[in-house]
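To start, the structure itself, in structure tokens.
As you look at this complex, bear in mind that one protein chain is not there, while each of the others sits in place.
== chain A ==
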Amino acid sequence: MKQSKDPFEAALEEQEESPPDSPVGEDELNSQTPNEAQNQTDGGQNILVDDDDDDYDDLGPTIKNPSHPSSSSTPKLHSTSVNASVAAAVTNKNKEYDDDEEEENVDVELSKFPSSADPTKMAKMQAILSQFTEDQMSRYESFRRSALQKSNMRRLLVSITGSQKISLPMTIVVCGIAKMFVGELVEKARMVMTERKESGPIRPCHIREAYRRLKLEGKVPKRSVQRLFR
């Protein structure tokens, strides 16, 4: 069953009543500096934060998670202390492209959120995220942070196409497509489970049924040539 439905609705109602968090100011920003170097695999990347701020100026406030280390940033962003972690997110996003460190910030993922760089959307997201329970937050964190390894994907693509010229954007795009496909599979498998009134971890039979349904919907590319000699 989807956990994400309730907090969204709750948060939308909540949003009417209370405005987003008021700016907290520099103190929190500075207090996070000591934590800077903890989980950074590449310390030099931290400096990127300043430059990235120009690009990510519209990045909205994210959840401030004091238990997680985060690098500080110049306060060019909105004044919520949360934004300190946004910069960390930006920095860490660079490294996400290099290596999928699971130990990185919660906040890492959240900075990537403003797809439209829309302040109202950011406010909504913040309102929603603030309502999350710990369980939901951890699941959301996994959702944002998980990704297929680019190196493995590149190897796979090379072996499929036989050509060595697999560009980085191509790898990134295929990883993104594959991740969304996994999402579709898992969500449909959960739907199948609720239909069958089962609970617990997803079993292969649910996945197979989900896959079959996706094929019927035409979301899975069909093989033009039959698979022989399997």
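We adopt the following convention: a residue touches a chain if its C-beta (ideal position, glycine included) is under 8 Å from a C-beta of that chain, and two chains touch if they have at least 3 such contacts; residues count from 1.
Criterion: contacts and distances are computed from a predicted model.
Enquirer: From the names "pyruvate dehydrogenase (acetyl-transferring)", "Transcription initiation factor TFIID subunit 13", "Glycosyl transferase family 8" or "Regulator of G-protein signaling 9", which one matches the UniProt record for the unseen chain?
Expert: Answer from the record: the omitted chain is "Transcription initiation factor TFIID subunit 13".
Enquirer: Give me the chain A residues in contact with the hidden chain, please.
Expert: The list for chain A reads 2-3, 47-48, 51-52, 54-55, 93-94, 97, 100, 102, 112, 115, 139-149, 152-153, 155-170, 172-174, 176-183, 185-187, 189-190, 200-204, 207-208, 211, 219-224, 227, 229-230.
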